[in-house]
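Of the protein chains in this complex, all but one are displayed in their positions.
For chain A:
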C-alpha cells in the first residue's frame, strides 16, 4: 500500500519526495491541453498547484511566451518532468 512504511523503496521515492528532490530545479510541466511550461520549480502543493520562475510557454513544441513567475492551477497538470 502507499502508506506502507515498511517498504523503504516506496517510502523514500513517493511523489512528495520526488517533489522535494526537484525543488528549485528546471522542470517541464505538461498540461492536459498539451501546452508545456518550462521553468524553475518554486513550489508545489497537494493539489499540484505549481509556482514556476523564469517560465517559457511551449505550444506545439514552439515557444510562445516568457513569464517571470507563473501559477499553474493543479487540475490542469498532466505531469511534472525533471529536466535532466
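Everything below uses one rule, namely that contacts are C-beta pairs under 8 Å (C-beta built on N, C-alpha and C of every residue); 3 or more make two chains touch, one makes a residue touch a chain; residues count from 1.
In the analysis below, contacts and distances are computed from a predicted model.
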**Complete:** In UniProt, the chain not displayed here, chosen among "Mitotic spindle assembly checkpoint protein MAD1", "Glycylpeptide N-tetradecanoyltransferase", "LSM complex subunit LSM5" or "Eukaryotic translation initiation factor 3 subunit I", goes by "LSM complex subunit LSM5"
**Item:** Positions on chain A contacted by the hidden chain, ascending
**Value:** 1-4, 7, 9-10, 13-19, 32, 48, 74-75, 77-82, 84
